[in-house]
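Handing you a structure now.
Showing just some of the chains, left in place.
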Amino acid sequence: MIIKTKKHWFQLLFVWNGSVLPKLLPRLLLLFGYAVLITYSKDTLVRYHMELSPVPFTLFGIALALFLGFRNNASYDRFWEGRKLWGALLNDTRSLARQALTLGNTAKAPGTFIQYLIAFTYALKHQLRHTDATADMERLLPPATAALLPGAKYKPIVLMREMGKWVQAAKAAGDIDSIQQAAFDQNFNKLSDIVGGCERIAGTPIPYSYNVLLHRTVYIYCFLLPLGFVDSLGWLMPVVVTFIAYTYVALEAIADELEEPFGTAPNDLALDTMSEMIEHTLLELNDQPLPAKQTVIGDRYYLT
Amino acid sequence: MIIKTKKHWFQLLFVWNGSVLPKLLPRLLLLFGYAVLITYSKDTLVRYHMELSPVPFTLFGIALALFLGFRNNASYDRFWEGRKLWGALLNDTRSLARQALTLGNTAKAPGTFIQYLIAFTYALKHQLRHTDATADMERLLPPATAALLPGAKYKPIVLMREMGKWVQAAKAAGDIDSIQQAAFDQNFNKLSDIVGGCERIAGTPIPYSYNVLLHRTVYIYCFLLPLGFVDSLGWLMPVVVTFIAYTYVALEAIADELEEPFGTAPNDLALDTMSEMIEHTLLELNDQPLPAKQTVIGDRYYLT
Amino acid sequence: MIIKTKKHWFQLLFVWNGSVLPKLLPRLLLLFGYAVLITYSKDTLVRYHMELSPVPFTLFGIALALFLGFRNNASYDRFWEGRKLWGALLNDTRSLARQALTLGNTAKAPGTFIQYLIAFTYALKHQLRHTDATADMERLLPPATAALLPGAKYKPIVLMREMGKWVQAAKAAGDIDSIQQAAFDQNFNKLSDIVGGCERIAGTPIPYSYNVLLHRTVYIYCFLLPLGFVDSLGWLMPVVVTFIAYTYVALEAIADELEEPFGTAPNDLALDTMSEMIEHTLLELNDQPLPAKQTVIGDRYYLT
Amino acid sequence: MIIKTKKHWFQLLFVWNGSVLPKLLPRLLLLFGYAVLITYSKDTLVRYHMELSPVPFTLFGIALALFLGFRNNASYDRFWEGRKLWGALLNDTRSLARQALTLGNTAKAPGTFIQYLIAFTYALKHQLRHTDATADMERLLPPATAALLPGAKYKPIVLMREMGKWVQAAKAAGDIDSIQQAAFDQNFNKLSDIVGGCERIAGTPIPYSYNVLLHRTVYIYCFLLPLGFVDSLGWLMPVVVTFIAYTYVALEAIADELEEPFGTAPNDLALDTMSEMIEHTLLELNDQPLPAKQTVIGDRYYLT
């Protein structure tokens, strides 16, 4: 169920939660006060030749919007790629569960394998959020396997090796043949790509120089704006300048949040919900009862 | 058959249906009235220093167009990816039907399997639109299989497991061998990717902050425009300002519609028509008679 | 052979064929006449406060260029994806022909199979252009197979089933084994993707609201331009305004043409030539004589 | 070895070779002279109302930059896709060589097969550049195979059929089994995609209307610029206008070069060098001596 009540266009203008406005308000009020001050001291500014023409600000504001657009695209791409990877995780674990349930001797009791898949999902979530996986691993895995993990740095990868061993054991037992093993193996390759893709996004930010440059430029620009528009806008200048600054500063702030999509900020990905969804769909496939709903913290979007 | 009579360039200017204009008209009339009011009270505005220069509005209007362009791209990508996924569904169900018809012992009566594929398609449509799948499931599936579905949350996935069992049964019966089973299995993997891809688009909107920010900025901008252009445009100002506002507001409205392509709004995807098309092509492949044309509601584009 | 004599930069300014100028000329002349009229009546306009400042037109012209850029990208992507699909068709039919010629018992006479591939190509072309496939089907296929097609709605798909049967018959005869059959089958899956991809582009245009909005905005903008620039450009205004309008209107017209790349407009894809190219390369692979060159109508680009 | 000595930022301003400036200089000097003439005749222009405001030129210049950006992107994508295809050719021929060297009976003398791969590469290069392949084919292939090619229109495809026959012969001889043959076959499919991808780029230019429109618009715009800026820039106008025109005209010229990346212009792909690199790496894999370095003409970038 998507918790997203469609708002009327007019209501949407006054949304507070889920907007970045609360976070930015102090900075914007600072700018507003400063702009009022500039308007007061207009005559003094003119005397010291400190009043500026609005033309260069137009030029620079548009150039800056272009550069911000680049940053936004790059950040959103990271967010969306992270989402795609978790979507692929859902698809791939479902495919592996289907293979365990339907390929070869169907009496081979795939319950353990499906628990591995669920544990794999939670292990990846904990690795990406730097949280402790122990409780989930003990809840989901047989004690012998769970005991392998606390010392392991790359837990999902170690779990995938265990899944590979499970498949090889099924082959050795004659439940599946080489060709069916190869079908599992191809999906393991995809799982490996998913883990590595998430690690890539989590471990390599957008080059730091870009972010420093754009952050600096946006803020300096906003604090020069009052000097540029004091003459052409008069007493409405503080309002207009704060409005313009809000847009630039908010876009930069959203891009900054989306850049690392695996965190727990309001716009980040709902990893908790998605892990639980994978758990539910896999258990349903195996006709197992679903666990009691867990409390989910830090996720905003709820799927299906 | 594409129902899209190519219009003359001049006629196209006056299209009413299929345009977002009807929905937006009240807001635009409100703006127009307000702009007329501003024009009337021009002298008063000047007295209170409320008249603005058009330069900052040029700057901001272009920056806003850039940011809107980003939103438009992201929304259209979601729409087009949704369409691609349903196109892939068509391709993949056709491939699976071809495999059932031509791989191995061709006397293995693939009719049931093809019904599964059609039911899978309808089940996905109902899941994405949150509608009741029961009638279609009972129409298409053997009673034993249909009875599995009402309690299932992820119906297409459960159906795919049943298809996997059908293939394993064919292998157990000696109709196909392991290698031919693997060929089915690869296409099941693709089906799984399609289901998950649709769930991803349906379940994860564009980050809410973006939408709030752009919506707010577009409307505030449009309501500041009359103050900015009252001096330079005179009595034509309300016309020009409403025209400019129409473009910005309409683009934002279209992007908002396309963002969730699986709904039933005029610009959303024709899931009903596409489901029926898949049903027809699969039945044709199996030399079965086509069902009577059903009434389709809520779809605008008709394929082939 | 690419029929594209590289023109000198100066000659290129006066190209008439292959440009969209001929089609747009009447509209542009209308605009020119109207602009001359505005220039004449300049003093009257001023008296009725109908003269406009050029600043809002600058703002809006740039915003419009951005939105047009979006439409252009989307249309060009459709054109180029259509081209890629037909390129993939060439690659894939060549691959299937190579498989028929080299996998397993090479004495299995792949001539029929290669004829199927050629017929498949022509059947797809006719489906996309809504033309009659009968003549080509009778020319290329054995009578029994050709007789299956007139009643079929999705002819290429039915032909692919026949190809699948040919491969299964080869396997039943012991000419190829299951693994070699799987190699054919994977390329059939790709063929299925190609057919569905073309149907997707042909059946789902860019959302209608976008096209209506941009068309309307471009033309209204062009007809407001003379009012905006009459004062700043004087008697050169009609020339400059018509030149600017030419660019906007022409871009919109090209995007409109490219949006549906499977038609027979000058900028559409050369499906006739490409079908013939596939026929030639497949016959050459099988050391068969090439058919006499057919007359090709409606294609502009000639490959290799 | 990359021949690209990193230049100091100051030196880079005066680069002559590898820049498009030499080619464009005559046109730019023509514009400069014309701009000087306009500056001289300033008073006369004013008398005949031929002097223009710079505002519409700002609008149009930015719109034009946007449209040029589209053309640049499309051209660069073609260039980079061409490069990717040749990169894939390197990867794929290496993979096939590795398969020939390590799959199955390793005593099966893969030398001939590796010669086929090298000849395939050169045949593709000659097809794309419309040059004569005979010398290279005779140098690389056994006489019987080389004799097949002069009459063939699609030489790389015919060579791929011969490679397929080599693999089938190895299977018939018991050196490899069906599964290993399938591994070769999958890489042949990729080779087929590479050939078709190159043919697509070589055979289908960017729609002609786009190029005509943009070329025309860029040049007309540049020749109207002096009229627009004569008043605001005075005697520096010819310098500034020529500088602006240089950027627009140069970008259009570079895009024009990149559009067809398989030619021999300075910015085109180094097909000669890349063919030689493939030859070297394949021979090295087979522990064969490298041929004497050939003279390479028409390539600028040297790899590794």
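By letter and in written order, the chains are A, B, C and D; residue numbering begins at 1 in each of them.
By our rule, a residue touches a chain if its C-beta (ideal position, glycine included) is under 8 Å from a C-beta of that chain, and two chains touch if they have at least 3 such contacts.
Just so we're clear, the structure is a prediction, and the values are computed from it rather than from any experiment.
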If 4 of the identical subunits are displayed, how many subunits does the entire complex have according to this structure file?
5
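Going forward, only the chains that are shown with their structure count from here on.
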Label-sorted list of chains bordering both subunit A and subunit B is none
Shared interface numbers for subunit C and subunit D above half of all numbers used, same, or below, different?
different
Cα superposition of subunit B onto its copy subunit D, rotation angle rounded to the nearest 5 degrees, comes out at 145
Between subunit B and subunit C, what is the separation of their C-alpha centroids in Å?
23
Cα centre of subunit A to Cα centre of subunit D, whole Å, reads 38
Could you tell me which residues belong to subunit D and also touch two or more other chains?
none
Classify the inter-chain contact topology: is it line, ring, star, complete, or other?
line
Okay, what are all the chain pairs that touch?
A-B, B-C, C-D
Contacting residues of subunit A [partner subunit B, same complex]
2, 4, 9, 12-13, 15, 18-20, 54-55, 57-58, 61-62, 64-66, 69, 72-73, 76, 79, 83-84, 87-88, 90-92, 94-95, 98-99, 101-104, 106, 177, 179-180, 182-183, 186-187, 229, 232-236, 240, 243-244, 246-248, 250-251, 254, 257-258, 266-267, 269-270, 280-281, 284-285, 300-304
Mind pulling up the subunit C residues that touch subunit B in the complex?
27, 49-53, 55-56, 58-60, 62-64, 66-67, 69-70, 74, 127, 152-154, 157-158, 160-161, 164-165, 167-168, 178-179, 181-182, 185-186, 188-189, 192-193, 195-197, 199-200, 202-205, 207-213, 215-217, 219-220, 224, 227
